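A protein chain is absent from this complex, but the other protein chains hold their places.
Note that the chains take the letters A, B, C, D and E in the order they are written out, and that residue 1 is the start of every chain.
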Amino acid sequence: MFRRIRNILGGGVLVLLGLAGTAACEPQAGAASQTGVDTLWVLMTAFLVFFMQAGFGMVEAGFIRAKNVCNILTKNFLDFCMASLGFFIFGYALMFGDGNGFMGFTGWFLSGAKSGSGVPLYAFWLFQAAFCGAAATIVAGGMAERMKFPAYLIYSFLISAFIYPIVGHWIWGGGWLSKMGFADFAGSTVVHALGGVAALVGTMMLKPRTGKYNADGSANVIAGHSIPLASLGVFILWFGWFGFNPGSTLSVGNGELIARVAINTNLSAAMGGIVAMATVWKMFGKPDLSMAMNGALAGLVAITAPCAFVDPWASIVIGAIAGGLVVMGVVVLDKLKIDDPVGAVPVHCLNGIWGTLSVGIFGKAALGLAHDGLLYGGGFKQLAIQALGVGSVLLFIVFSMGIVFKLIDIFLGLRVSREEELKGLDIGEHGMESYAGFQIFTTQ
Amino acid sequence: MFRRIRNILGGGVLVLLGLAGTAACEPQAGAASQTGVDTLWVLMTAFLVFFMQAGFGMVEAGFIRAKNVCNILTKNFLDFCMASLGFFIFGYALMFGDGNGFMGFTGWFLSGAKSGSGVPLYAFWLFQAAFCGAAATIVAGGMAERMKFPAYLIYSFLISAFIYPIVGHWIWGGGWLSKMGFADFAGSTVVHALGGVAALVGTMMLKPRTGKYNADGSANVIAGHSIPLASLGVFILWFGWFGFNPGSTLSVGNGELIARVAINTNLSAAMGGIVAMATVWKMFGKPDLSMAMNGALAGLVAITAPCAFVDPWASIVIGAIAGGLVVMGVVVLDKLKIDDPVGAVPVHCLNGIWGTLSVGIFGKAALGLAHDGLLYGGGFKQLAIQALGVGSVLLFIVFSMGIVFKLIDIFLGLRVSREEELKGLDIGEHGMESYAGFQIFTTQ
Amino acid sequence: MFRRIRNILGGGVLVLLGLAGTAACEPQAGAASQTGVDTLWVLMTAFLVFFMQAGFGMVEAGFIRAKNVCNILTKNFLDFCMASLGFFIFGYALMFGDGNGFMGFTGWFLSGAKSGSGVPLYAFWLFQAAFCGAAATIVAGGMAERMKFPAYLIYSFLISAFIYPIVGHWIWGGGWLSKMGFADFAGSTVVHALGGVAALVGTMMLKPRTGKYNADGSANVIAGHSIPLASLGVFILWFGWFGFNPGSTLSVGNGELIARVAINTNLSAAMGGIVAMATVWKMFGKPDLSMAMNGALAGLVAITAPCAFVDPWASIVIGAIAGGLVVMGVVVLDKLKIDDPVGAVPVHCLNGIWGTLSVGIFGKAALGLAHDGLLYGGGFKQLAIQALGVGSVLLFIVFSMGIVFKLIDIFLGLRVSREEELKGLDIGEHGMESYAGFQIFTTQ
Amino acid sequence: MKLIIAMIQPHKLPDVKKALFDADVHKMTVTNALGCGQQKGFMETYRGVITEVNLLKKTRIEIAVNEDFLEPTIEAIIKGARSGNIGDGKIFVLDLADCVRIRTGEKGREAIG
Amino acid sequence: MKLIIAMIQPHKLPDVKKALFDADVHKMTVTNALGCGQQKGFMETYRGVITEVNLLKKTRIEIAVNEDFLEPTIEAIIKGARSGNIGDGKIFVLDLADCVRIRTGEKGREAIG
Partner (left out) sequence: MKLIIAMIQPHKLPDVKKALFDADVHKMTVTNALGCGQQKGFMETYRGVITEVNLLKKTRIEIAVNEDFLEPTIEAIIKGARSGNIGDGKIFVLDLADCVRIRTGEKGREAIG
């Protein structure tokens, strides 16, 4: 291997340099190349973001019944594959290609595409593709235990190849929102509000799971089949978020910025977990781990937009509010009889919105924001932009995903048959069981 | 995103630089900033250390009965949240603030706090906070399956906000032990001996689990409910330890030191696993995976203090001894009827001590130690300092944690009722099951 | 801690520098050392490769029956420990020591050993050792559910201490194949074809599991006991592969190369998953997750050799073919009544071969290859070398491992008794159950 | 006294329980079972092998009752479990020689309820 | 010959086994069950929804005995399983028409032990 490297570093790389023609001026001997280090950083964090896929899978699987586990894991697995492909062929061009304020037009199949930052195109693409996959998979949880598999495949290709990239273009691709100074550092809106509201649309179209709500409107417990799986998943997500947010700097710089983003991410998550736990304990008499974990995720989602623009104390406040919001969200959804098995909507949609707005409240111009936030005397300027931005994204998604799901429903059907739902989608859709040999009550 | 970055790297960061005022002299164009790279390193390893939290959770959960899994996972999850908060408000100030040899007094809420190394304060804090969380969670395992949840919450806040930081100050915060030349590179004493002995105190106060020991003093098997979970956890811990030890260099330098720390960490763990497996096989006739895994963890704990000061062959010896020690430890504890469900005491306490002492035996002044170790003709100087250090920490913890647990016991009660223990803490404390639908014998 | 570092970075490291005598010329103040950054990169990726061990464990465990889970996990755990030890004592010397074209002779116990790249020896060793462990563990899956534990321990020491290093020397250690310009960037041949064919030899010697094939030659389903475990494992492997391939650059350079390797790795995996899913769906009527996951692994294995030498579009093609191959492979093996419980042979052997050959088809001299690939007008030159290389490795392994397994069989026996197989190896070999308390049907 | 053993479709358990409570039968023991009968199984496909699984998940209910409760209980089970499709299950009735309540040591008819 | 079926609290199984061995009854079959009776269930709370679970974990023991062993066995079970609290469980006795030992083909009384 290393001998291969030798002559690559001899001939190869120079050639590469020639080919790729990066601006990076060669540092003097012995010193590391800045572009190299930034690429290392972007790749490492991209790997972490990729790993979140496992986190989503475990959380979603853990929170549903054993009879549908194989199905959700297949969706979760395939949507990342689909996203990689779709974002390679169409997505990147739409998101980062040259075009107008609404979408990009150049760089299909990455041919002739340009990197969106100082690092090489391929590294930048991988980082962005991992984000795209995350947005796609959020929906799986909300629509779990009753959505047809083929329908899901189509959905996941469409969202990652077209819908996500377009919104991404608005905000990160130099589109109209970014021009307005809308700030979403790592994707509270682009990834989470987008995925969360898509899940909301989808779960409402699907209708609740059989047996979730009683005639009198009261809800039943449909307990998740594996708390350890869910808990592992949450830790993996938290771990991955350290790639998601700090990596979004796309550059190491002198370390100040990445350090700030990292500490804010952690504090908000921790506080979200504590507050959610306290709230649910107070409201329902028991410290419910599933809620505490949702709370931490809520904190992570909320801090995603502001993480670079706020001080640690602010991230604690943002996380605390997120933790409360998520519990309320879960309760309200049940009141509205909207059945979201894993809490995708309260976590990603609700707190995606909250996080985006919080930039306008706690953000500091000194940290690179267009205007100071409300608390720093910047008035409502930034807050208004934030509201406009997230609002228009929500509208766009409700509209576009509404059509997508409707069409799929008409041509394929979104929901499995009642029999299949009772037997479980693992047997129905995949002809296999997730826990062969285990004795499991499928009475619910 | 990247456009945001642009103007951050334009305006923002410069401002940041101004604000933060790091010593880092700007490298010439094209070359990566050393501070930046060190920050990248510290953050990446901090993320790995954070991920160990998942490892602890899975190991502890896997080694106990299914009926208490949700409870231990909640403790494990919440204690990290608590640690983040407590270490932010009080802990960091006590540990790294200016003060006397016993504790620091400045930098509450990090306001006005200074970084303890070349990297930015926020990065340094995150790395330290992750360590603090690890120390706190060790105790959960030893006290598993019978400790009240609220009692645990209080404990975990106290240890991470006050007790751990004070000990940390002595050794890493410029306190009296560090002044004496006591060497604990990555925390065999600070984290592991501390957590392990706290677990010992706690488990002795709690008394054994119902049905663990028979009238005749013989012990019963209370088998862990999921070996795969435990095994996954051990791999995650091992993986995280590559952040725990190498990251403690807090700087990349020319790579020599981090490479040495990494190889030592790996060799000691591997050897610990092999020797523990061999020992248990010889003693009890079967190769018991749970012991082999404890052996690897023992090797990791033991090498944590010396990893920077010894040669690879020494780390193999250190690991081998650790592997033997852990098996003996488990056996002896059972003889003494001290019920430690997951082996927290043999792994963390016993080998934390061994690791700390081993510095005085195998350590080399040439590698940055105050005095050469016993084997390098340095005589007992270093060894004595090591013994004194770990000894005083043990005393301090036995004393302080003894009081903490006693007070909690008096005002809240430490242990759940016998009925609740029989039914399982998941139902009793959290009103939910960890494996809904699964048929599980709860006859034990 | 950090104070320790201070004087290390003061005195210590300089000493280290002296001792280790790396060529690295000191960069000017403020700039990061290139060697340091490369070491950081190699270590981080080595950690990821280590983590793959967990992935292998979970995949193998998930795909077999509950009664044998503890056994496979013990094998998987111990073989890494064995590999660390064996590769330290003998392996490295044989692989990277000075010697002839067939093997190296110098550097036993790393004493006097030289690093194979610009990074310090210890970092280089760790990276290589993690690879060695991966090769060893592949076999566990193919021989699962019926191989004696002691037999496995011996096997795993032999392969990692002697057989793997010799092949490694040929290709990465400056041996005869590397001299010929054989290109295997990250180990499609060295690690995967080698491990896969060893698994083939082993599983054929062991004979199929009782009840796998009927008198009439038809096969029975022996379902894996936990799809979530398997799915988690696949994600961990994919995650780890981002260390496996990009890390094999052993240097960050200006980022171009590591970025290329990373994107190729991801695209091939994603495409492999999609195609395998489609194929199995078409052939057997259901989208089988276990196959889709095997497909992604197949894509990863296949791209391992060419990842640095091809363009993204090519990696998509390579992955697609790999996805199809793996399904065919599984089907054919069943026809031949070769019982490979987890698909080790189709994934690692078949696609290790395919990946190695693909270099000769899609590879570009401009990217550091000796000759242009078939599609770039280089004719069959490179392809012939590739075929020769992988062919001779296969021969060598079939021969050497054949002897190893035969001898073990004669002196210890390879296979457990029929009774033990029926009861399960967990109880038979380890005297414990993997899921204590759970009700599991062991009727198969 | 009789011991009633019913094998039903798992997802019918909630309905059966409800029907039994309405017929105020409040005591029962439920176990998890696999059943093989007229109902045809499903095709399992795994790693390229297809087989029919004909042992299907069923739920088994045991209820000890006094004679006067026999009919109402059977009615209730049928009411709750019947869908009209193959696989609805069976009810078996056995003579119960004796019954003891462990807590009190009571025997026979009083011990049942 | 009789077939004794006992539903007990899971955590009482070790005691019951001990009591049975003392009464030298060494053969039994144990299954996992859910029971519903006087004993009130527990409140399950999950993601903001609270429901009562009234199917509680029980352990079901089957023992085939000859008449002369009937009483001692019942005694033993009561001895081991009784706590005096609601939920202790029940013992059901059925007439056993026949019994076969698969290994030897023996029938009737000899086959039981």
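The definition used in the following text is that a contact is a pair of C-beta atoms (placed from the backbone, for glycine too) under 8 Å apart; a residue touches a chain by one contact, two chains touch by 3 or more.
Just so you know, these numbers come straight off a predicted model, no measurement behind them.
Chemist: Given the contact rule set out at the top, which of the displayed chains would the hidden chain touch in the full complex?
Modeler: Taking every chain of the complex into account, the missing one touches B, C, D, E.
Chemist: Which listed residue, C:332, C:366 or C:422, touches the chain dropped from view?
Modeler: In the complete complex, the chain left out is touched by residue C:422.
Chemist: Hey, which chain D residues sit against the chain that's not shown?
Modeler: 2, 5-8, 31-38, 55, 58, 60, 74, 77-78, 81-95
Chemist: Residue by residue, what part of chain C touches the chain that was omitted?
Modeler: For chain C, the residues touching the absent chain are 211, 422-423, 427, 430-433, 439-444.
Chemist: Spell out, residue by residue, where the missing chain touches chain E.
Modeler: Residue positions of chain E that touch the missing chain: 3, 17, 26-32, 62, 64, 94-103, 105, 111.
Everything below uses one rule, namely that only the chains that are shown with their structure count from here on.
Chemist: From the centre of chain A, which other chain's Cα mean sits the farthest off?
Modeler: Most remote chain from chain A, centroid-wise, comes out as E.
Chemist: Have a look at where chain D meets chain E and say same if over half of the interface residue numbers show up on both copies, different if under half do.
Modeler: different
Chemist: Centroid from C-alpha atoms only, then distance chain C to chain E, rounded to Å. What do you get?
Modeler: 52
Chemist: Which chain D residues sit where two or more other chains touch them?
Modeler: 32, 43-46, 50
Chemist: What positions in chain C touch 2 or more of the other chains?
Modeler: Chain C, residues with two or more chain partners: 24, 26-28, 31-33, 35-38, 40, 44, 223-224, 226, 232, 285-286, 288, 290, 438-439, 441.
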